[in-house]
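Only one protein chain is missing from this complex, and each of the others stays in its spot.
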Amino acid sequence: MLRKVRKPLKPSELKMRKINARLQELQPKEVLEQPISPDLDYNVKLMKELFGNSSDLVVREFHFGSDKEIRVALIFIDGLVDKISLSEAVLKPLLYRTIVDEERKLLPGNAFELIRDWLITFASTKEVDKMGDLLDLVLAGFAAFFVDGFEYALAPEVKGWKDRSIEEPKTESFVRGPRDGFTETLRTNTALIRRRIRTPRLRFDIYQVGRVTKTDICVAYIDGLVNPATVDEVKRRIESIDTDSILESGYLEDFIKDNAWTPFTLLDRTERPDKVAAALIEGRVAILVDTTPFALIVPAVFTEFLQSTEDYYEWSESARSLRWLAILITLTFPSLYVALTTFHQEMIPVGLALSMAAGREGVPFPAVIEALIMEVTFDLLREAGTRMPRSVGQTLGVVGAIVLGQAAVMAGIVSPFIVIVVALTAVTSFLIPNYSASLTIRLLRYPILILAGMFGLVGVFLGLMAILLHMASLRSFGVPYLYPITPAVPAEWKDVFYRAPWWKMDLRPLLLRSPNRRRQAPGQRPEPPPVRPGRETEAVIEDGCQKNCAGGNRGSG
Amino acid sequence: MGIEQGKISRRQAVFLVTNTILATMVLYVPSLLAQETGQDAWVTVVLAGAGGVLYGAIVVFLGARYPDKNLVEYSMELLGPWAGRAVGMIFGLFFLYLNGAVIREFSELLVSLVMPETPLVVFDTLIVSLAAYGVYLGLEVFARVNEILFPTALFISMGFIALAIPEMEFYHFKPALVHSLPALLRGSALLFSFYLEGTALLMFYPALRRPEEGRAISYQVGFLLAIALLADILGVIALFGPEETARLIFPTFELAKTVHLGGFVERIESLIIGIWITMGGLKVMVFYYVSVLAFAESWGLRDYRLLVLPMGIILASLAVLEFADTNQIRSFFRYMPAFTVTVLGGITAFLYLITLIRAKRTGGKTDKDDKNKKKAS
Partner (left out) sequence: MFWNLLLVILLGVGIALYEVPKLLNRQMRRELIAFSGVLLLAVALAVALILRLPVPNPTRGLEILLGPLTRLLYPAS
C-alpha cells in the first residue's frame, strides 16, 4: 500500500492521460452545447455550416399563418426520412391551415405551442433545446423544425429509408424452422424478436457507441429470467468502449470478449430471430447492433457451436454425435495421416500400408509438406469461393476440387490418399454449424499438422492437449468455455452429446445462473391414453366383437 | 489468503490426485511388482492400499485443520517463518526433483516405444513446455482438463483389459501366497511410495470448494486406485504369467498389443501411448504446480506464475541430468520408498505431531478457532 502512495501514477496511466487529452470529439464541444437561438436565420446558418453544404441536407424555409408572418424552417436529411409522411403529417397541416379554431389563432407569439400541440399530427415528436441533441436526431432520421422567435425546435420522427426486406438468413442453412432473418434496421430486428416473446419483461436497452458513427446498440434480455449480474456486465463492457466507429457486431465482439488473444469465438452470433428468442428465454443476453443483421448472444460456450437451431425443431439423435466426430476428424485426420505415414508405418494395417506406400511412390515431398500443400490449396479455394461472385464461385469449386486434385495426383505431386483426407476434412469442417467455430477448428489443424510432421503421434497428442488446456482457460462473460463438459455437469449432457426431447429438458442451463431455473412443468412425457379416446363406454363390448371393431378402431385411432 | 485464487470441485480433486498417483505407477510398477512378488502381486495392492488410506487420513486431517491454508503456509505458522520456509523449500525441491524423474521416465518411454531415433531432450522439452503452459494457466484449468481426460483414459484402459480377457489364463495365479513376507513388504513399500505422492493434495487443499469433503476425497482416491491397479496387475499377470511380466519393461503396453477387435481393428496400442502421454502430462503439471507454488509461498512472493517459465528450464535440465542411463531409472525405484517416506512422510508426520501437541497444549482455544473457521468457510 505504502509504495502506491509514493508513486501514484504508473507509466501506463500517464500514457492514458496523454492520449485522452488528444482524443477529442470531431465537432468542437462549444457548438454542440449551444442552446438553440431564437433567431431562425442563425440556426439555419449554423446547421448549414455544420454540414458544410452537404448535398443531402435539405433546408426548406417558409412562412405561414394567416398573414404569412410566422417564419419556420424545416431541415432534414434526404434519404433518411420518409418524404410522404413528412409532407402529409407535417407540411400539409401547416401550409393549408392558418388557424386551429376560433379561439386559437396562429400568431408569432404562440406559434410554437400551437404547432406542437395541434398541427403536427405525427405520432412521436421530440422537443429539443440544444443544438447538439438536435443534430443527433437529424442524423438519425428525424426532421428539425425551427420556428422563428423560439428557443426550441421540434423533431418529428419521420424516419424512413430504403431497407432490405426480411429474407431467409444466408449463413445458417436449415430444412425446418422459421425462414425470417434479421435485416440491417434495428427496429425491424427488435420487432422480429418481440413478435416471438409476448411479455412486457422483454427489455431492449439502447446505447450509442462510436464517436463518429454513433451506432445504436441494443441490449436485449428478459427481466426475471436473466441473471442481472450478466446484464450489468454486458452493459459495463459496452459503456466502456471508446472508439470512433462500430460498423458491424464484429467490432463490438472484439471489444467485449473475455480473452483478447484466442482463435475461438467467445460470443455466439446469428442472423436468426428464433435463435435469439430461444437464447433470451434460456436467460442469456442478446446484443443487436444497428446496420447489421448479425446479433451477438452472450454468454456462449463451446458446445453451443455444435448446436443448430434446427436440432430443436427436427429431432435427430445422431446429428450431435456426428458433429463431435466431425470436429475430431477435421482436427486430426491430416495430422494422423502425416504421423502414421512418416513415423509409424507399422501401425497401419498391412494391406492398407501397402497400397498407401504404392500411392506415395514417386511423390517428391515428405508427407507433411504434401499435406500442407493440399490443405493450403483447399483453404485458398474456399476463401476464393466465398469472395467470388456467386455464379463464378460454384464453377471454381468444381474446378478446384476435381480438376486440381485429379491433376495433382496424376502429376505425381501428391498421393491419392491425401486428396481423400483433405476432401474428407473439407466436408466434415462444414458440419460445424457455427461459421466462426468451423474456421477456428480449420485453423487449428495447421499447428497440429506441423507437430505431427515433427514429432509424430506424440506431437498430435500434445497438440490436442494444449488446445484443450487453452479452451479450458477461456471464459465467456465469466462462464467457463467448456462448460457442461468441464466443470462437469452430467445432468446437462443431454443437450450436448445428443438432444433430449423437450419434455426432458425441464431446467434452464445452470451456467446462466438464471433466477428462474425451471423451464416447464416436470413429467410431461407423452403417453398413449389408457383407454382409446371415444371408446370409454364400449370397452366392455370390445372383447365380444374384436373382429368387427378392428376396422372401426383403425379409423378412429 | 493464498496465492491461488481458483477453486476446484471435489470430483476434480479426486481425479487430479488419482491421476497423479496412477500415471507413473502403471508404467513400471506391474513389471517391478512381478519381479518381487510374482503372482501374489495383488496382496501388495491390498497392503499398500490399506497403508494409503491410513496415510490419507493424516493428510486429510492436516488439510481440514487448516482449510484456508496450504502446507507451506501453515508450516510457516506452526514452525515460525524460517523453519517453515525451510520445510517449504524441501517440499518444493522434492517435487521438482521427482518431477524431473517423471519427465525422464515418460521421455524414455516415448523414445523406446514410439520414436527410437529422436533424441530424448526433444520429448523432455515438449512435455515441459506443455506442462508449463498448463501451470501458467492455473490450477483451475488443468484440473478441468484432467476432469475430462482422466475418466476417458481410465475408461479406455479398462476397455483394453476387458478386451484381453479372452486370452487370459487364470492358472497363472495358482500357487497363491508362496512369496515371502519381506518380498511382499518390498512390493508394498514400492506401491506405498507412489501413494505418498498424493501429499501434493495439501498444496491445493485450500482451493477446494468444500474443504470439509477431504475424507471423501481420500476414500474415493483409494478406491479408484485400488480398482485400476488390481485390474492392471491381475490382467497383465493373467495374460503373460509372472515370469514373463517381470521380464517385460512395459507389460501394460504389451497387453494392449494383444488386443484385436473383430479381426480388422489391430494395433490400437498407440491409443495407450496417447493415454499415457495425457496422464503423464497432467501428472507433470501437478508436480510442477506444487513445486512452483511451494517456492513462491516460502519466498513470500505474491504470484507463482513468474517462476513457471524459468523453472521449466531447470525442470527440463534436471530430467536429463538426473539419470545417467535407463538402468539408473530402474534402480532408482529401489530408493524411491526410502526417499518418499523420509521426505513426504516425514514432513506430514512432523506437521501432524506438532499440530496435535499444539492442540493439546492450548486445549480449548484451538478447538474454538477451528469452529470459527468452519463457520467462516
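Each chain gets a letter, A and B, in the order it is written, and its residues are counted from 1.
To be clear about the criterion, a residue touches a chain if its C-beta (ideal position, glycine included) is under 8 Å from a C-beta of that chain, and two chains touch if they have at least 3 such contacts.
Being a predicted model, the structure only gives us computed values, none of them experimental.
Peer 1: Could you tell which one of B:P116, B:P166 or B:G300 touches the chain left off the display?
Peer 2: Missing-chain contact among the listed residues: B:G300.
Peer 1: For the chain left off this view, which of B:S112, B:T258 or B:S317 is in contact with it?
Peer 2: B:S317
Peer 1: Applying the definition given at the start, please give the residues of subunit B touching the unseen chain.
Peer 2: Touching the chain left out of view, subunit B contributes residues 97, 182, 185-186, 189, 295-296, 299-303, 306-307, 309-314, 316-318, 320-324, 328, 331-332, 334-335, 337-339, 342.
Convention: only the chains that are shown with their structure count from here on.
Peer 1: Report, in whole Å, the distance between the mean C-alpha point of subunit A and the mean C-alpha point of subunit B.
Peer 2: Using C-alpha averages as centres, the distance is 46 Å.
Peer 1: Could you please specify the touching residues of subunit B with respect to subunit A in the complex?
Peer 2: 9, 11-12, 110, 114-115, 118, 122-123, 126-127, 130, 133-134, 137-138, 141-142, 144-145, 147-149, 264, 266-267, 270, 273-274, 277-278, 281
Peer 1: Hey, which residues of subunit A end up touching subunit B in the complex?
Peer 2: So the residues of subunit A in touch with subunit B come to 343-344, 346-349, 455-459, 461-462, 465-466, 468-470, 472-473, 480, 482, 485-488.
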